[in-house]
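This structure is in structure tokens; I'll ask about it shortly.
One chain of protein is taken out of this complex; the other chains stay put.
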Amino acid sequence: MAKSEYTYVRDFERPDNLLPSTWLVVRIDGQGFSNFTKNHQFTKPNDIRALHLMNRAAKMVMESMVEIVLAYGESDEYSFVFSKKAKAYDRRASKIATLLVSKFTAAYVFYWSEFFADTPLKELPAFDGRVVEYPSDRIMRDYLCWRQVDCHINNMYNTCFWLLVNQGGMSQQDAEKRLKGTFAKDKHELLFSEFGVNYNNEPEIFKKGSVLLRSLVPIDMTDKDGNSIVREKKVVQIEHCDIIRDRFWREHPGILGETSQ
Amino acid sequence: MAKSEYTYVRDFERPDNLLPSTWLVVRIDGQGFSNFTKNHQFTKPNDIRALHLMNRAAKMVMESMVEIVLAYGESDEYSFVFSKKAKAYDRRASKIATLLVSKFTAAYVFYWSEFFADTPLKELPAFDGRVVEYPSDRIMRDYLCWRQVDCHINNMYNTCFWLLVNQGGMSQQDAEKRLKGTFAKDKHELLFSEFGVNYNNEPEIFKKGSVLLRSLVPIDMTDKDGNSIVREKKVVQIEHCDIIRDRFWREHPGILGETSQ
Amino acid sequence: MAKSEYTYVRDFERPDNLLPSTWLVVRIDGQGFSNFTKNHQFTKPNDIRALHLMNRAAKMVMESMVEIVLAYGESDEYSFVFSKKAKAYDRRASKIATLLVSKFTAAYVFYWSEFFADTPLKELPAFDGRVVEYPSDRIMRDYLCWRQVDCHINNMYNTCFWLLVNQGGMSQQDAEKRLKGTFAKDKHELLFSEFGVNYNNEPEIFKKGSVLLRSLVPIDMTDKDGNSIVREKKVVQIEHCDIIRDRFWREHPGILGETSQ
Partner (left out) sequence: MAKSEYTYVRDFERPDNLLPSTWLVVRIDGQGFSNFTKNHQFTKPNDIRALHLMNRAAKMVMESMVEIVLAYGESDEYSFVFSKKAKAYDRRASKIATLLVSKFTAAYVFYWSEFFADTPLKELPAFDGRVVEYPSDRIMRDYLCWRQVDCHINNMYNTCFWLLVNQGGMSQQDAEKRLKGTFAKDKHELLFSEFGVNYNNEPEIFKKGSVLLRSLVPIDMTDKDGNSIVREKKVVQIEHCDIIRDRFWREHPGILGETSQ
């Protein structure tokens, strides 16, 4: 930037570097998505096209920001976990959050027509985001538990709610009243006895959300002599698994291991 | 959000509300745009399509965030000035910056094909952004002066540089060497004597950048009795004028006036 | 500081520089002073020795931190106003607040015996403090109005309360009940009709608090030839005046004037 007598205004910029050696989690959320989903006729309670589009955008973000070790998405939100050791942009909060949100939004708009071939964008989507520092592995894991439990509770509620409305012919107010104060057991029972739905058989992507991970996959290649060989490459893969129990973390030791101190 | 034993992780979120009664300026910048512009064959030194696309996206942002009183753009950056009295999102820095960047990026990708009809997007654009607080009218104005002087200095340099390269047949290194240490006067002279270019006749959008303002414009309407009437409506308009001198601020008293304390 | 393999821990220190061109106000408050005042038998509602000690300590602070342009004290609190242009310690919040509190406390303990000759310190006093940024002259003045109005309201209440208890023979609970819901007018009336006290004649230091200012005062000196001459010197002076009305600010134009932008 060119210097001038006005350059002093830079002194008003404040540093916002985050604490080193903490897990950084950026959670982004769709803004005003209850309108956005109505405007574009999203299927309720879950629109599989919309979830795949979220995943596509998140994958692009994770491919372009290499210090993200894991991402987790549900509904219109996505959480990106940066390594404790992440050094990107000197850990400046605003830089990390705005760039990530910008990349995600760009991909969401760009890939929209791939997933919503017959639905033109009538309104532009927007996402907000914030970075939070988590000082220990346990607390970072609890953050992810919080989001996956949230996914589970919301999905079970919404599955009941929209069945009551769409198949049960209830008004939205009546459906709300009907579900008030019910526990998980009651909702399982309601789904099964009234609609013949076994909640456990619902798609994993609805019940568990989406987990993005880097995995080594074998790649068939040809060497310079024309022989076919196999190499391993790190790629971002999507799973819909439980990330609350220890098993997940044992099966993917690299997530915590690379950065434990 | 559903409550659970994990909800305690919210305690790690930190408040980032900005100081009341200060001008808030969000400046966004294209990330890695030297590659992006090469990839999409932008005209040098200025690509008028790209500038109009930036302005289109900025206009959309300004229409959707009503507390922005003025925006100023040059090259691949844009600054948005929020009223001293702005209350949006309780003046939370991360919320304001991420949403603004998200809206801008969405519009940039969405409107791309309108301005680059023959150039498909090969790479997704990304913008970063940050909010800065300016405590007085004078300092906020000096911020804008800083950007417009930057626009002027860069444009004059780039105009010379690319003429030397494109018409003068120089290598980029030689052009750089030729311009090193030259003053504005020297560059005016170079442009005129070597290329017959009078810098003052260059397009205002290149020399001054773009200024977005809200103006009252007359709208022809029909009242309920079928008579045609004229109403005034506030719309965002684009100018390419000097915002350094007092004249601009006298002619648009509403910018400072509405919010002076 | 000596360097070692452990020096990396400095990276965890975060910058906390305050915004330039804002008024900085540090307010300090006595911690647990309801116990402290009981322990040392302070006179109620106002102990003149304690107020003078507060003023003595504040004067010392103001003499040693030259960018303080005004200080205002009431009860066990003191506010110090630093010039908008203050550059001390690069405007680092923690440095400014801790040093000021430390200086104040040192003076309070050191000068204690001057004001409480017969009362040894039985418990150590402690003060907390915080810096707040005020972006305009008007808001900084409103801060001071806030504190002086607080002084006025509290003093009127306490004057009534302790007269009811000490001279009226009421219990503290009954005195509280008696005053509940009363307005200023009622309290004036109560003081006058029940105790013959005209509130307007109460000491200014109780009603208005204490204002510390830098003033030029004439100093008698002797020049090198032995002639007596008069020079002016800036000294910290204490007043007990109204700082809410414009008159005060007109009479002391230097406070705002030196730093207006």
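Going in written order, the chains are labelled A, B and C, and every chain counts its residues from 1.
As a working rule, a contact is a pair of C-beta atoms (placed from the backbone, for glycine too) under 8 Å apart; a residue touches a chain by one contact, two chains touch by 3 or more.
As the structure is a computational prediction, the values presented were derived from the model and not from experiment.
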Who does the absent chain touch among those shown? A, B, C
Touch assignment to the omitted chain, from B:N17, B:N198 or B:S215, lands on B:N17
Residue in contact with the excluded chain [from C:V66, C:I153 or C:L216]: C:I153
Which is it among C:S34, C:T98, C:Q172 or C:S215 that touches the chain not included here? C:T98
Logged for chain B, residues touching the omitted partner chain are 11-12, 14-15, 17, 19-21
Omitted-chain footprint on chain C covers residues 1-2, 4, 6-9, 12-14, 28, 31, 60, 93-95, 97-99, 101-110, 121, 124-134, 139, 142-143, 145-146, 149-150, 153-154
Contacts from chain A to the absent chain lie at residues 19, 21-22, 133, 135-136, 138-139, 261
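Everything that follows uses one rule, which is that only the chains that are shown with their structure count from here on.
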Of all chains shown, the one whose Cα mean is least distant from the combined Cα mean is B
Using CA atom averages as chain centres, what separation in Å is found between chain A and chain C? 52
Counting only Cα atoms for the centres, state how far chain B is from chain C in Å. 47
Listed in rising order, chain C residues that touch 2 or more other chains are 19, 21
